[in-house]
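Excluded from the complex is one protein chain; the other protein chains are retained at their positions.
Now for chain A:
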Amino acid sequence: MYEFFFVLIPRYFPFLLEGAIVTLELSFLSMALGLVLGLAVALGRLSGRKWLEWPLAAYVEIWRDVPLIVQLLVIYFTLPSIGLFLPAFWAGVLGLALNLAAYLSEVFRAAILSIDPGQRAAGLSIGMSGFMIHRRIILPQALRIAVPTIGGYFIALLKDSSLVSFISVNELLRNGTIVISNTFKSMEVYMMVAIIYFVMSFVAARLVQHVEQRLTPRHLRRGRRSQRALASQPAVMP
């Protein structure tokens, strides 16, 4: 029987946590950048300007058709050759964000297109400008629609960010690998790493749910209403 080395846990846990914090930093930063870029790309593709539309469409297509790990390696190893020396961490953020933006732009585009064009017509017909209609009418509704999907991408990102360990960013997985090379206890360390990823994703998923609830206008909170309805329902008579 294999004996589990529990002593490893207290000794290396802080080091793994440091990695987890870098994982969170990577995820939040690339999410923020990815959201901004993704929205910009979506708006550009819907702008009706051909010279903007096709390069953006090409970007989305290319970035979705190349594996993330390859994108990260390309960015990390080509940026210096064009004179841009980004630290590995920032190359990781940029790589993750560019990849995420390609996907999020499609999420935003679909959400924007799902808003009934009649609302745009109504805004125009009372004299609102196109910009005002976007800001006040279309985007608030589109964002609300996009939030669950964006949340899903964020949770995926927490895990996919482990790929930047390949470009030597000391995030959770890479710190785990370092511990293993010192202790040769792959099983224990990978399990600790797995548990930390699980906890982060689990908490993130609950947060996303919470945000989703908050953004739902009160009359549409079906869950709550039906729960209340159920609670006040009389017990069924035999």
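The rule is simple: contacts are C-beta pairs under 8 Å (C-beta built on N, C-alpha and C of every residue); 3 or more make two chains touch, one makes a residue touch a chain; residues count from 1.
Convention: contacts and distances are computed from a predicted model.
Peer 1: Given the options "Amino acid ABC transporter ATP-binding protein", "Pyridine nucleotide-disulfide oxidoreductase", "Tryptophan synthase alpha chain" or "LutB/LldF family L-lactate oxidation iron-sulfur protein", which would UniProt use as the protein name of the unshown chain?
Peer 2: "Amino acid ABC transporter ATP-binding protein"
Peer 1: Of the listed residues A:L8, A:I69 or A:I137, which contacts the missing chain in the full complex?
Peer 2: Of the candidates A:L8, A:I69 or A:I137, A:I137 is in touch with the missing chain.
Peer 1: I'm checking contacts with the chain that's been left out. Which of A:V7, A:A121, A:A194 or A:L207 qualifies?
Peer 2: A:A121
Peer 1: Of the residues in chain A, which ones touch the absent chain?
Peer 2: 116, 118-119, 121-129, 132, 136-137, 140-141, 144, 217, 219-220
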